[in-house]
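Below you'll find the structure I mean.
This view holds just a subset of the chains, kept in their places.
Should a chain be cited, it is by its letter among A, B and C, assigned in written order, with residues numbered from 1 in that chain.
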Amino acid sequence: MCGIVGVVSKSPVNQFIYDSLLLLQHRGQDAAGIATTNGKSFYMQKGNGMVRDVFRTRNMRSLPGHIGIGQVRYPTAGSSSSEEAQPFYVNAPYGIVMAHNGNLTNWEQLKDEMFRIDRRHINTTSDSEVLLNVLAHELQSSSRDGLTRDALFTAVSGVHRRLKGSYAIVSVIAGFGLLAFRDPNGIRPLCIGRFDGPSGTEWMIASESVALEGMGFTFVRDVAPGEAIFVSNDGEFFAHQCADAPVLNPCIFELVYLARPDSCLDGVPVYDARLRMGDYLAEKIKRTVKPGDIDVVMPIPDSSRPAAMQVAKQLGVNYREGFFKNRYVGRTFIMPGQAVRKKSVRQKLNAMRVEFQGKNVLIVDDSIVRGTTSQEIVQMARDAGAKKVIFASAAPPVKFPNVYGIDMPTRSELVAHGRTDEEVARIIGADELIYQDVEDMKKAVRDINPALGDFDSSCFDGKYITGDVTPAYLDRLEQSRKAPKAAPERDAGGDEGNDAGDDDRGSQLGL
Amino acid sequence: MCGIVGVVSKSPVNQFIYDSLLLLQHRGQDAAGIATTNGKSFYMQKGNGMVRDVFRTRNMRSLPGHIGIGQVRYPTAGSSSSEEAQPFYVNAPYGIVMAHNGNLTNWEQLKDEMFRIDRRHINTTSDSEVLLNVLAHELQSSSRDGLTRDALFTAVSGVHRRLKGSYAIVSVIAGFGLLAFRDPNGIRPLCIGRFDGPSGTEWMIASESVALEGMGFTFVRDVAPGEAIFVSNDGEFFAHQCADAPVLNPCIFELVYLARPDSCLDGVPVYDARLRMGDYLAEKIKRTVKPGDIDVVMPIPDSSRPAAMQVAKQLGVNYREGFFKNRYVGRTFIMPGQAVRKKSVRQKLNAMRVEFQGKNVLIVDDSIVRGTTSQEIVQMARDAGAKKVIFASAAPPVKFPNVYGIDMPTRSELVAHGRTDEEVARIIGADELIYQDVEDMKKAVRDINPALGDFDSSCFDGKYITGDVTPAYLDRLEQSRKAPKAAPERDAGGDEGNDAGDDDRGSQLGL
Amino acid sequence: MCGIVGVVSKSPVNQFIYDSLLLLQHRGQDAAGIATTNGKSFYMQKGNGMVRDVFRTRNMRSLPGHIGIGQVRYPTAGSSSSEEAQPFYVNAPYGIVMAHNGNLTNWEQLKDEMFRIDRRHINTTSDSEVLLNVLAHELQSSSRDGLTRDALFTAVSGVHRRLKGSYAIVSVIAGFGLLAFRDPNGIRPLCIGRFDGPSGTEWMIASESVALEGMGFTFVRDVAPGEAIFVSNDGEFFAHQCADAPVLNPCIFELVYLARPDSCLDGVPVYDARLRMGDYLAEKIKRTVKPGDIDVVMPIPDSSRPAAMQVAKQLGVNYREGFFKNRYVGRTFIMPGQAVRKKSVRQKLNAMRVEFQGKNVLIVDDSIVRGTTSQEIVQMARDAGAKKVIFASAAPPVKFPNVYGIDMPTRSELVAHGRTDEEVARIIGADELIYQDVEDMKKAVRDINPALGDFDSSCFDGKYITGDVTPAYLDRLEQSRKAPKAAPERDAGGDEGNDAGDDDRGSQLGL
């Protein structure tokens, strides 16, 4: 998963994009990058690590201009190892920089085509570099008679025809303006903000509304699936539907876990969705657990609080914060000749004994991925004196990989893959385990925005919207994950900082 | 305020102390330092910034040995500018490294004495360097016939006689062992942990129990006021009361705000104390606010959650998290010729509209210091649609500076100094404002540990336990705060990171 | 001026190119860069500063592959500000990285053409980026039917037709091999080396033979003017003349000052050329100065030693080293509120009193550019007790800017521009001043390699070989030098280190 932002401003945008990326930092903490332009030249700074670690004063000084884009990045499964930080740049035609949130499922075939037909070299194994070159190729064709808005929109249409997978895009064409678009399924979010300032109207495109609002912009609307937005250098705004049959199928995992609760995606305030999921989860718990069998309801901070609060309210049981989260996390240094202490969940979470002692505790988490964290949490609750530990997941069982831009482990690592709820309960050590139902999860969202049809809920139900994700594809994908990186098992990795090693910033290829 | 830790282990302590400091990071984010010894030589690494920023692999490799101490530091008002990171070192007698939590109120006079009588040069304006030299001087006297445990304890007695103020100390005497002690009022916390490992018993001294427990040590007990602990190089443990008339007067602000909720200080689980303060606060609210006049109770994340939850429970009103905290905070870069955008509370907190819209909201915070943050929060609640905003503080009005190691603004900056509750309510814009009563706050703590007599609650009631804090002293103190640094107005500064500038680490004097 | 190197090896080339760049470091100390390839992807690392400062272990680890190029760079007058470090990269067609030594005199027009006709965006004001895009464009045309050697050579022919100015080039086409070529006048040097190792023949292209030989390669020959060399990924070597009417007109300033004395350029050992220039200079001195009027001959270390030794020998006068050069040079820090001490030649050179006291001294320098250094040197000689100071320049008066890749000051800054020798003598304070004659300088070189016809000696005689350098061009050039950087006034700047500021490496745009 990634967070992206683009802006056409009336004043320098370096600090502005930096601040925006901080508001999207929860969407990606592996790398960060900013590209700006003064209309003619591009300036770029990117590197591994969190926003606060990648940019220093000297970097910011090298980012002049009133137009720019930025990205924060998580590693995305379903694609290559993708060690490149974004944005990417191509110089022909016109000079284009681009940042991408999502994942292309047909990038290998496209890379091949790009080289064979267009003699375009793709230097990395990043699907985003492929995407940029497809865009460049289409624009080269569509703009033979000049670089116009129509040429741009025609190019995006061409891009839609060739790409499969998910993509929300911000890009800048040198000397022309900001182009943003969203895939025809609208899997990854993208929204539009405006600010009417003293020097005129400024426009901002971002992954989540919280970035717009946090920067003082007004939320205008979401980008429609398949739609392209163009904001000229001068700040003129244009929108055009570039897909043939766009359908909105947004990723429901955004609402479950990924997005910030204070964002609003495709008409759904994330916080409200999580509350509503709590309602449905409470209904199911009522059907399953004996009344009076629960003394207290507890969230795992921070992400499951809304659902847990609502469960508590619906059950009429006390809501208590029994776990305290340690936010300061450091590194494990490799010392010659010293054994490495294993870091456990216990260094990140601590149980308040007074809340557990002698009680039947219902722990609510947002989801269960590998199950290892849940197992440790259940054990902590027992160690703190809990009589009985009931575990509830605000999301249904995660049984399938995500190929649309969320880094999930392989099927065999997903605790719920091929197991019944009871088997999972046994593995995590809970006395009882209640999962949300898939349909309830979707209903929870539709209760808030009835206009929504279906979702990308593939990691729960194995249905891949783009139609090209076969079992063979998944097998190949999993085999390519030789050295799998940690999946976003809860927000445990939240404040991690850069554990990658000393001084690793800036070592990226400068291509 | 600071966090300190000392350990006599059977294996290398560099990573161990690093991890301990992370568990105490909430106590100080300005600087961090570690000193270790292999029995003969000391090794030290310290610098400005958070733990994760100060130590790199090469630094850790330069910290060999099985014994060591560490510190994280906040700027302490009431003392000098104190730009020095700790630990400090003196080489005569014996070689001593030391880290200090607290603040001496008579350090200037002592510095003078040290030089006049003992010809000891104090290189900085840090009271901690003075303290170390007083210890060194006393030890020089007491150990004329040899460096023994008795000589150590005699030295600590001498220290107690000369120092005024607060101090919890960990130190190492080269080739001898770990010495820790706490001032005769026990103002700042200090506790003892042990670990019975395969190679024998290891001992740990730390500011808070959470550091012991997080590292797998068992909490043994608090260090008594005036008591000194000595752990020899071999791991033998000794304790001795070195003060004439010790009385436990712990800082109550630790329980209100500073300490981690999962710590237990002087027999009081912090979390429980905050819950209980919530109970008393609820009682007062009941007396003040009309029943039915509150639709929802909300904490300011993260520190006021326990009190708020308890208030909600006692009032029988819904507890909701209406504010979301953004944990990723960066810097404001100074760009030549660009205006600097002011960062506001809004970049750190966001209000969930659904929780405010049309409601009478009771916002519970742990305390109110300057009032500026409270003011912004009230406004945010109103902007989010709140019909009525009632504000409650789990602590009484903060009216006086703290001279015992907490960086507080001057009296004139404290919103409650010289103002009635109604005046403060008007300033922060709340419809109503309910403060905890001083006696209720103390009762809340004594309900949990009836053995506790009085507290240092000087910032609330202006009573300074050490007897030497006169109005003239306070005047002088406030005048010396020429360029006052940000006070810990709530935990707003929590995850700030190092805003001090580029590459500032390591520039400290190497004395 | 710059130094470039390219190699097709049988083993990793990162350290190899690094070491080669050190051997060429005298050709450029402003920036350094390396690009390598494993056949498919390119890896690049570049930054401001000297080789030793730009590359660290982590950078070197990010440069895998058996094929690569490198560059060290001086700022080149006659071109734009050129703040970009090399190599440069374009991804279409095929993926090309390139490094350039020289300067294009028609780059602005080409940049325009590139965009108008080919829609290629040039992101910087570097003529080298323009050059790479011209090459890319020509290759795109010539390789429509496939990427073959012929297509490559055709592309180089096209490049020759379009470019004006000087250029020696090394580049790599991804998955294909190493391409190197030299402009049809052969202004800048380029030579070929081979190494027959256990795994086959390896090829190396470099600016100077010293780089080949220092790396254990055998010097094969110089690249002919207009010629292109292609070494396939597998190490097959091909050469082709791509220019219509190539004529060798090498830059004579390389022999006078720029190249290392232990290099051999176009059949001329540099050291020998400098000795021979000493011979001619001695002849002229004999005609000018009274016999017996010179007690001692002295060089300015290091570059004028060969000429001075030869002058001494021919005059039958003692050769002595009266000046000692301080090789350790640091920075001048800007301290708030402190005045900056001006650094003078005296911190770099020191006069041995014993060699000057009461003597008539003949000081031989390689050339005189601005005259300010010469002036200080003459004064130092007088201060050290010299009775009479005669100054001789092994090169003729520098009267015109160099537009082919050497950073020279504007005409008005050249002390000999528009002045007689006597006037210059007066300005630098010498009792007498003897300049080499232009024809003697050329004869000196032709004595060694009679096959050489003419030279680029434009800075001495104002004749610009490429025919497009008009007075108007020079005017424009000089006007664009708003903030002129220090010219290579002798090798005074030799060991300068990176004065640019703290931590400036890595801040370059990553395009």
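Note that contacts are C-beta pairs under 8 Å (C-beta built on N, C-alpha and C of every residue); 3 or more make two chains touch, one makes a residue touch a chain.
These figures come from a predicted structure and were not determined experimentally.
For this homomeric complex the structure file specifies 4 copies in total, of which 3 are displayed in place.
Heads up, the rule we're going with is that only the chains that are shown with their structure count from here on.
When C-beta pairs in contact are tallied for every pair of chains, the largest tally goes to A-B.
When chain centres are set by their Cα atoms, the one at the greatest distance from subunit B is C.
Chain-level centrality, scored on Cα centres against the all-protein Cα centre, points to A.
If you average the Cα atoms of subunit A and of subunit B, the two centres end up 36 Å apart.
Mean C-alpha positions place subunit A and subunit C at a centre distance of 50 Å.
Rounded to whole angstrom, the centroid-to-centroid distance between subunit B and subunit C, based on C-alpha atoms, equals 61 Å. For subunit A, the set of residues touching two or more other chains reads 56, 58, 503.
Residue ranges on subunit A touching subunit C, taken from their complex, read 41-46, 56, 58-59, 62, 89-95, 118-124, 133, 136, 140, 143, 147, 174, 503-504, 506-511.
Listing the residues of subunit B that touch subunit A in their complex gives 11-12, 14-16, 18-19, 22-23, 25-26, 50-52, 55-58, 60-61, 210, 213-214, 260-262, 269, 271-272, 275, 305-306, 309, 313, 318-321, 324, 326-336, 338-339, 341, 346-347, 350-355, 494-495, 497, 501-503.
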